[in-house]
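A single protein chain has been omitted; all remaining protein chains appear in their positions.
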Amino acid sequence: MATSPSQTAMPTERSQSSRVLDKAFVWLTGAFAIGVGFVLLAIAFRVGTDALPAIQKFGLSFLTTSRWSVNDEVFGALTQIYGTLVTSFIALLIAVPIGIGVALFLSEDYLPPRIKQPVVFLIELLAAIPSVVYGLWGIFVLIPLLKPFGIWLNTNFGWIPLFSTAPSGPGIYVAGIILSIMILPIIAAISRDSLVAVPAEIRQAAYGLGATRWETIFQVILPAAFSGIVGGIMLALGRAMGETMAVTMVIGNSNSISPSILSQGSTVSSLLANQFAEAGGLQVSSLMYAALILFGLTLVVNVLAEIIVRRFSLKL
Amino acid sequence: MASPEFATALNMKRSSMSPRTLFSSVMTVITFVCAALALIPLVAVLSYVLINGASSFRLSVFTQLPPAPGLTGGGFGNALVGTFLTVGIASLLSIPFGVLAAIFLAEFYRDTKLAETINFLTNVLSGVPSIVIGAFAYAFVVLATGTFSAVAGGFALAVLMLPTIVRTATESLESVPRDFRQAAIGLGATRFQTTVQIVLPAAIPAIITGVMLALARAAGETAPILFTASTSRYWVRSVWEPTATMARLVFDFATAPYKSQQELAWVGSLVLVALVLVTSILSRWIVRKR
């Protein structure tokens, strides 16, 4: 600390109390900062302990059986885990190519900046619309809109197991599509950031060697931005797996596994949304077990995403 | 001099039918289509919410209680109050928590291993599904107090908002120029004085915009509310009883069989979307102005 004349002239008592205050303040903020990490631990711990009775009773068979009977107190979440994975997969299948396409569109110079900025903003807005609003829109607009398409798929391609059931309105494919809409802005935004971060010099070098725009994109820009894009996709996957309301409202919430994406199903999060409020006893514990699985799944995906994104941002 | 190996390089004339040019054109068209495809759902969702919401809109929706099943009229006055209440409780819990943590991360332990670890955990926390946070709040508050309540809902939303607040506040504090701090410290101010009197005031506008966005998002969150605040058909009398919220009401009425309730779900959606839209545009405008 600098010792200016005015400071040495100050009463020492005051500077001492202010030093204590200073220390205390740093400690206080430190406690809260560490508290943020503690919250994460608390979630894992509390959900884990509440799941313990179900873990002890069902063990790993919880993951491999699909019977969910409140009356018999037998619970297995295979249907829901399957539903979570399948809907997320459909969502990625649609959102990844379109999202990267959007990102390329917005990172190249197709649009003048005055138009580009609002478009970027609009696409980010997609991420801000509450999920329950997507669900409402899904029920009254998307489901009726997709039904003829589902029927067409079933009548013409019903021999493929994927389309082997007649669509009844809600279903896994509707959930997948609505999820794809919801994660698209994440993929687009993060991919665009990583594409824009590729140094302009590299692009010029490729053009200077006589590469066309798309040769430059595919052979230089996309490889350089690759890890950032993958990180963004992982984040989006985590979001898709945890997304609750919109999925709950359009998936049909039936406890059955079918290879057909036109059939109804449920996900871990829709199970929690439907049953928690009225649950008791071992059912609560089983729901906590399901929540723990979802927590674990998204944790792995998010940590991977975080590591990939970090590695990437350090490199450029 | 060009060697014959590069014979193709000798023709500089443009040919629109060459495979390379064709490929480029096709790819360009594809990206345009992608951009259009991404904007369609946005336009569709917004216009449906606007049209359906506005067509059933009456001012009395803000002041009346929800209609009993099968009856018409009514509103969601209680849910609006409930949303403000839960979001208010969430703010009280998460804003001081988040801002203090951010001060530590941005001012005192910037660029240290500890700060990096906490930033990492913050990002992981923001990836925890909101329904899992709901389950946590259920165990932590509902089971402990024996009742669904606005406090339980507010607690869940607070956990949900915390990482966003920490992140935006940290970024806002870090963007305050270093000169400010050096000037204050050079004058003999302590770290506490520097932070509270110089850095924080400079960062406040940015923090407020970030917090507003987080609040608007929290108001639309349904999953953590479902089995924490639960719902109610009456006006709020206490923070320790089940409380209606806008998001929950939209969910319930969207899946209800009655037309008048479905209409209220659209109006409720309009209110929620307007809330996020207005805050997003407002915060963007503030950021642009500075």
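General remarks:
Per-chain numbering from 1; labels A and B assigned in written order.
As a convention for this text, a residue touches a chain if its C-beta (ideal position, glycine included) is under 8 Å from a C-beta of that chain, and two chains touch if they have at least 3 such contacts.
One rule holds for everything that comes next: contacts and distances are computed from a predicted model.
Missing chain, UniProt protein name: "Phosphate ABC transporter ATP-binding protein", from among "Acyl carrier protein", "Anti-anti-sigma factor", "Nicotinate dehydrogenase large molybdopterin subunit" or "Phosphate ABC transporter ATP-binding protein". Screening A:I139, A:A224 or A:M249 for touch with the missing chain picks out A:A224. Considering the whole complex, the residue from A:G59, A:P199 or A:G281 that touches the absent chain is A:P199. Contact between subunit A and the unshown chain involves residues 109, 112, 199, 201-202, 204-212, 215, 219-220, 223-224.
Methods note: only the chains that are shown with their structure count from here on.
Averaged C-alpha coordinates give centres for subunit A and subunit B that are 14 Å from one another. Subunit B meets subunit A in the complex at residues 9, 20-21, 23-24, 27-28, 30-35, 37-39, 41-42, 44-46, 48-49, 52, 97-98, 100-105, 107-109, 114-115, 117-118, 120-125, 127-136, 138-140, 143, 148, 159, 162-163, 166, 185-186, 188, 190-193, 195, 213, 216-217, 219-223, 226-227, 230, 247, 250-251, 254-255, 262, 265-266, 269, 272-273, 276-277, 280, 284. On the side of subunit A, the complex with subunit B involves touching residues 1-2, 4, 6-7, 18-19, 21-22, 25-26, 28-30, 32-37, 39-40, 42-43, 46-47, 50, 97-102, 104-106, 108, 110, 119, 121-126, 128-137, 139-141, 181, 184-185, 188, 210, 212-215, 217, 235, 238-239, 241-245, 249, 269, 272-273, 276-277, 287-288, 291, 294-295, 298-299, 301-303, 305-306, 310.
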